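With one protein chain held back, the other chains of the complex are shown just where they sit.
Letters A and B mark the chains in the order given here, with residues in each chain numbered from 1 onward.
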Amino acid sequence: MTRIKSMIGTAAGLTVLLAGTLAQPVAAADGVSAVTEGKVLSEDRKKGNCLACHMMGDGAYPGNIAPPLVAMQSRYPNKEKLRAQIWDATANNPDSPMPPFGKHRIVSDEELDKIVEYVWTL
Amino acid sequence: MQKRSIISTLLLALLLALGSTALLADSHGGADPRAGQVEQAINDAEAAREKAGSVDGEWRDTAKMIESARKALAAGEYDKAMKLAREAHQQGVLGYEQAMSQQELRIPSYLKY
């Protein structure tokens, strides 16, 4: 059962990956697909793994270490401020356990942009 | 949508074709000047890793990345090797900076003395 589940998971993952590569040349101008890719990156355990700590959209099994990511646009005046938080949370709060995703190159600049696009929609 | 995927497929094919010619070129060129550049980048990465290690600041995957860069270099995959070496270099620098920023013990404020 879990085998089947993980096969479906892998298949889905591959499809997303393939779709990602194929859509790449067009995606740049396509906000919707940046958001979709941002969502995948946010949930990917090897990339954003934001769900480890934050409740976030419909992501399954979120952690509860950090505040739920909701109503972002009412909390952040612009995407740059939001990006700065994700780039290095310790700049704002030296004790923050949130990993400095940009500063420590956990995700690339382009990946970070896509994550910001997604989080901005929450 | 259909049109888009056709374009994408074409693009992909083009990329693949370009990629393979690049690969072929790699394996033919005996004294590719890039080999030296990559080697230098790998040495720089190794130095940065060791510097981080000297202050207990080394990250988990840096040595593995350098190892992979060496393998890619040996296989003539210069772009891949260069990318890995640069990333490893950055990791070494960041790991060192991190350790330096942590030199002083700082007891968090939630512990009340």
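By definition in this document, a residue touches a chain if its C-beta (ideal position, glycine included) is under 8 Å from a C-beta of that chain, and two chains touch if they have at least 3 such contacts.
Just so we're on the same page, contacts and distances are computed from a predicted model.
You can't see one chain of this complex, but its UniProt record names it "SoxAX cytochrome complex subunit A", from the set "SoxAX cytochrome complex subunit A", "1,2-phenylacetyl-CoA epoxidase subunit B", "Phosphate import ATP-binding protein PstB" or "Phosphonate C-P lyase system protein PhnH". Looking at chain A, the residues touching the absent chain are 45, 49, 51-53, 61-65, 90, 95, 97, 99-100, 104-106.
Considering the complete assembly, chain B touches the hidden chain via residues 53, 56-63, 91, 94-95, 98-99, 101-102, 104-113.
FYI, only the chains that are shown with their structure count from here on.
With centres defined as mean CA coordinates, chain B is found 22 Å away from chain A.
On the side of chain B, the complex with chain A involves touching residues 4-5, 7-9, 11-12, 87, 90-91, 94, 98, 108-109. Those residues of chain A that touch chain B in the shared complex are 21-26, 95, 103-105.
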